[in-house]
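Removed from the display is one protein chain of the complex; every other protein chain stays in position.
== chain A ==
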Amino acid sequence: MSHPIKTIPGITKESTEELIAKTLEVYPEKAKKKRAPHLGANDQASGSACVKSNKKTVPGVMSARGCAYAGAKGVVWGPIRDMVHVSHGPVGCGWYSWGTRRNLMTGKLGVDQFAMQFTSDFQEKDIVYGGDKKLKQLLTEAKELFPLAKGISVLSECPVGLIGDDINSAAKQSAKELDLPIIPCNCEGFRGVSQSLGHHISNDTIRDHIIGTREFSEPETPYDISLIGDYNIGGDVWSAKALLEEIGLNVKSVWTGDGELEKIAATHTVKLNLIHCYRSMNYMCKVMEEKFGIPWLEFNFFGPTKIRESLRSIGERFDQTIQDKVEQVIAKYDPIMQAIVDEYRPRLEGKKVMLLVGGLRPRHTIGAYEDLGMECVGSGYEFAHTDDYDRTAPEMPDATVVYDDPSEYEFEKFAHALKPDLIGSGIKEKYVFQKMGIPFRQMHSWDYSGPYHGYQGFSVFARDIDMAVNSPTWKLVESPF
């Protein structure tokens, strides 16, 4: 696929490289050498990564990264609604990840939905004597107190791996005794370099313990699909699912936002896996392709342009019935989307945005900003791999700055130089830039708004972006005295 080369006046390969060099000046030699390959000027035409990625964070710099546990609990396992997810180890990790990723869920808390914090709350004696016995006891207690839970995940925190507990055997025994799926997930935070390994480890546990253990009771149809890599932040899944159903597909399972364990277990019978967050779940798609012959397709439901492209490429995987419906749906929503663009574009045209998010949004949302007339002058990821940056190159304007696992210092310096009108990043960055008077949206959590996925999501996104950029409050920042 060829892409027209997008350029931004004033931004050249030289200017970006100079900005990078200047930013790194303050670093000690060793750190400078480590960081330099992670910062680069985009080469849009090449379609390949201009930076190195998935390497250890340089010690002592302010990184936005989390850990493997965060990837496993916050992203993959945590959003499954009908399971008890045990943060196995000290109290903190579970407490910090309790309700903070906004994975909305249906059901009644404590009855058939379990978004509380479950922990084994390790004490010193558990470190000394091991926590396996405690684990077995708490699994029994969880089963007694929450009889409608369809399973239990055991997500191990750092100490569990360091003291050498065998949660796998404890979970296996308890699963048998309690007649319940109990999935041990060795996702200790010190493993790997970021959340990303936690995604991978969790995917492997789904492969080993879950997938293929159930089947749907209703007959298969040619339109059975599953929605992979959507975590229902602010209701994203509900918007995306409605749209897929509107084009005639049966969404049999969702991974994992508002997901149900048994439906996930039966995913191996669907006809196509549609994946939104490639970073967190591409391994699973590959596994299901190899093992069950299920094809998979990446798509992007941010903004009407990308939604339209995605719906058509999804349609191509099916028959004329679906393709016709795709065109009907596009025809139905195009005028509605145009009205949104007509309303907001005049207020946002030419505004610059800088992004730093997790695994898909630094590239997926660019199209949505462009639908609103905005341009992306810098983008980067906390925990992406080379294949993510390959996919980013064609989306980003040429020669703009790409940053992998940037320190807060680098991000600040880039923002100073590029003077964006909006920054889309996470909670740790938000207030830094707002103090600087730069409008900000949290692009991990939609700043407690949402959904942002699908057509329904674009109307919310457009409103939120306009609200951020054009809020009259920014005009008050400069004092009259």
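Definition applied: a residue touches a chain if its C-beta (ideal position, glycine included) is under 8 Å from a C-beta of that chain, and two chains touch if they have at least 3 such contacts; residues count from 1.
The rule is simple: contacts and distances are computed from a predicted model.
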item	value
Listed names "Nitrogenase molybdenum-iron protein beta chain", "Cobyrinic acid a,c-diamide synthase", "NADH-ubiquinone oxidoreductase chain E" or "Copper-exporting P-type ATPase", matching UniProt entry of the absent chain	"Nitrogenase molybdenum-iron protein beta chain"
Selected residue (touches chain absent from view) among A:N103, A:S120 or A:T392	A:S120
Residue of A:I8, A:A36 or A:C158 touching the missing chain in the full complex	A:C158
Full-complex contact with the absent chain, from A:P222, A:P295 or A:G437	A:G437
Selected from A:Q137, A:T221, A:Q338 or A:S471 as touching the chain missing from the view	A:Q137
Where the unshown chain meets chain A, residue by residue	26-28, 30-31, 56-70, 86, 89-93, 95-100, 108-112, 116-124, 126-127, 134-135, 137-138, 141-142, 144-145, 147-148, 157-159, 162-163, 189-193, 195, 213-217, 260, 262-263, 265-266, 407-409, 412, 426-428, 430-437, 477-479
